[in-house]
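As you look at this complex, bear in mind that one protein chain is not there, while each of the others sits in place.
Chain IDs A, B and C follow the sequence of writing; residue 1 opens each chain.
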Amino acid sequence: MKFKDLLLVDLLLGLWTTIKHFPRKKFTVQYPEKKLAVPQRFRGMFRLNVNTCLGCLMCQNACPIDIIHMEVHDETTPEGKKRKVVDRFDIDIKRCMFCGICESVCPNKGKMLTLRTGSYEWAAYERDHALYFDRERLTHAVDEYWAARGGWPEHLRPPDAADPCACILPPKKEDA
Amino acid sequence: MSPELLSWMSPELLNWVVIPAVKTAVILAIVLTIVAYATLLERKVLAYIQARVGPNRAGPKAILQPLADGFKLMSKEDLVPDGAMRFLHLLAPILIMVPALAIFAFIPMGDTTTLFGLLEEPVPIFVADLNVAVLFVIGFAGLGLYGVVLGGWASNSKYSLLGALRSAAQIVSYEVPQALALIGVLVLAGSMSLVRIVEAQREMGVWFAFPGFLAFFIYFVCGVAETNRNPFDLPECESELVNGYFTEYSGVKFALFYMAEYANILVVSCLSTILFLGGWLPPFPSLAVWQHLPSLPLFWFLAKVFVFIFFYIWVRATFPRYRFDQLMGLMWKWMLPLALANLILLALVKLWLLK
Amino acid sequence: MSQNPPAGNPPAPAAVKKPGQPEWQDAAANPRAAALKAAFGGRVLDAKTYAGELTVWVEGAAVAEICARLKAEGYTYLVDIAGIHQPKVADKPFALSYLLHHWDTNGRLRLKVEFADGVEVPTVTGVWKTANWMEREAWDLLGIRFAGHPDLERILTWEGFNGHPLRKEFPIEGIDTGAAIYPDTYPEGGGPVKPKETPHA
Partner (left out) sequence: MLDIQELEINMGPQHPATHGVLRIILKLDGEKIVGARPVIGYLHRGTEKIFESQTYSGNVPHTDRLDYTAAATSNHAYCGAVEKLLGIEVPRRARVVRVILDELQRIASHLIWLGTHALDIGAMTPFFYNFREREYILDLFEEFCGARLTLHCMKVGGVYDDLPPGWIEKLQRFIEVFDKAVWDYEDLLTGNRIWKQRTIGVGVISPEEAIDWGLTGPPLRGSGVKWDVRRALPYEIYPELEFDIPVGRNGDTYDRYLVRMEEMRQSSRILKQCIQKLEPGDVVAKGVRVLRPKPAEVYFSVEAPKGELGYHILSDGTDKPHRVKVRPPCFVNLQVLPALVKGHLVADVVAVIGTLDIVLGEIDR
């Protein structure tokens, strides 16, 4: 037992450390009123551009949890080129772990399937329906999300997002 | 208030029933309000110390937070675990709450007041000035133990039982040095009446905290233990015993336990204020400068109590928790000899210096 | 989901030849392997290195003995015991990989034991205390029994679980153990999960 111990120096030091923080600026952010800026690489919700999709099924095969379901059929364009048309592109978002592998294997990089949309407020009451994204939702949901929040932030805007009608879905097989 | 309105009452009825009843109601209201807002204060102060904002949604500056908490707890289902003794399970929160509130009957928050001239003659701001008030306070504070032990035992849960056992052992440990610290004050004041103790400090011209510094320290540490607060919150420590004796409580019963904790903090704060910090007296009451200023007994009293409560919260935010055996060791090996030495010291002070 | 390749173990002609992939090399000349071979003779079966890691194949019944000797030589730290199911190897479908660490030289040595289903391997809990849970895990997930283990019980699955999940025949979708309250089955080929009918509705 030293004399210093009797003076409770260690305890007073602790008390000083805590009270030091009392008048300081607070660290937390009051969420619904203030929102933190999302970095560009943030892996948010999927955005699909069906027009540029090659239908190569790379993302479906690469998905580590097999939640991408695709169906494609071949079609000949009026110019005589062969191309694949995506009939079905479903992602079971509620099981997704947002690893970004589908995005990274996509040969049409950054244009077709992207996770870098900066959107994160996708809470839903109905997990079975609201969190199952089919081709239409994948194409439009993120654009609508940002439209409701005053447009895309500059650092996240994809090249084709200027025109909200850029993604017009090609016809499905049965419609054609 | 004119005397005609009350003239139909006999003076006995007025003095012995009506006025105490009114005072009791008023003091209860004040105490319960302070208790409710102490919970808010705790959450806010903790938050500010911990670099966050704390509750800020219920009303402006979270002013309605205690109400919201109360409504939430009251709307909860009252769960009684399987195999619990229903009667004791119900009795425990009452047993812990009632003594905590009853003590306020003896606590003087000021000498007298005319309520800013509303009353013709000054009325004392306390329900009763008992000549053995200190004994009563110690006794009632000890009664709260029954609530803890019964609550833990009646819950039919092993964690609660362990909490109750710890609590019983802890109370035996801290009450001895606490009482000895109080005796030191009694020696200085020469009375057991709380009003008289404050008067004695006025006469001496100094708060008892200065001559009785050791007693003050011991009383404070024991008070932390009495209210089961960090670093001595062993009976209810969350990380070991999952809230200890009130693990199995919910709804209103839980609210009672919760409020009793804050009521106890208030009791200890009020008592420290009265015993060591001169109650409603301003600092250094013998200074001439106080003669020219309006005496604000309630202000001084509540300010000191607030400082105390703040200190409690501050301590909770800072320190880790003692272990069960270490608490006992601290109380018996350090606090008890210290309290005895302090008692002798104060007796000598009283004998020679303050003759 | 089944990924069992066809029987017969062809050398996978489709494999892309990576220029950098290391090769298995015979390590009979390795001093550690040679010392073991000298001490235990026929019970040490083979020794090879891959990517600088020495692997010594030993007989299952001798593993505790060899481990005790190796520990005395300085391999005081047992890094891991990995149980392996290799159904393609017909007579020895199970294997155990003991990874040992030499405390002074920071060298590592892998002891490999291959044996038939149902064969009990002597426990090494007497050699290293840390082997206890590792062997329990091998028993739990692969059904390898250890002779003389003090407490051979399930560790990761629950008591009374039927089956050993890391065996290749165990379906990756899991089995119906009767414990699942909500049979969370996803529709064939994807699609939203239909809301379940509640019994009270």
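Convention: contacts are C-beta pairs under 8 Å (C-beta built on N, C-alpha and C of every residue); 3 or more make two chains touch, one makes a residue touch a chain.
Values in this document were obtained by computation on a predicted structure and should not be read as measured data.
Trainee: For the full complex, can you list every visible chain touched by the one that's not shown?
Mentor: A, B, C
Trainee: From the list C:A61, C:I84 or C:V119, which touches the chain that is not on show?
Mentor: Missing-chain contact among the listed residues: C:I84.
Trainee: Can you say which of A:M70, A:V86 or A:L115 touches the chain missing from this structure?
Mentor: That would be A:L115, which touches the missing chain.
Trainee: Taking the full complex into account, what residues of chain A touch the chain not shown?
Mentor: Counting over the whole complex, chain A touches the hidden chain at residues 5, 9-11, 13-14, 16-18, 21, 27, 39-43, 62-64, 97-101, 104, 115-116.
Trainee: Considering the whole complex, not just the chains shown, which residues of chain B touch the missing one?
Mentor: That gives, for chain B, the contact residues 46, 49-52, 158-159, 162, 166, 230-231, 233-234, 237-242, 316-326.
Trainee: For chain C, which positions touch the chain that isn't shown here?
Mentor: 1, 3, 5, 11-12, 14-16, 18, 20-22, 24, 50-51, 53, 55, 76-80, 82-86, 88, 97, 99, 103, 106, 108, 110, 128-130, 132-134, 137, 141, 154-158, 165-166, 170, 172, 174
Convention: only the chains that are shown with their structure count from here on.
Trainee: How far is the middle of chain A from the middle of chain B, if each middle is the mean of its Cα atoms, in Å?
Mentor: Each chain reduced to its C-alpha mean, chain A and chain B end up 54 Å apart.
Trainee: Find the geometric centre of each of chain A and chain C from their Cα atoms only, then give the gap between the two centres in Å, rounded to an integer.
Mentor: Here chain A and chain C have centroids separated by 39 Å.
Trainee: Where does chain A touch two or more other chains at once, residue-wise?
Mentor: Correct list: empty.
Trainee: Could you list which residues of chain B touch at least two other chains?
Mentor: none
Trainee: Chain A touches which residues of chain B in the complex?
Mentor: 45, 47-53, 56, 314-315, 317-319
Trainee: Using the touch definition from the top, list the residues of chain A that touch chain B in their complex.
Mentor: Those residues of chain A that touch chain B are 11, 14-15, 17-19, 21-24, 26-28, 30.
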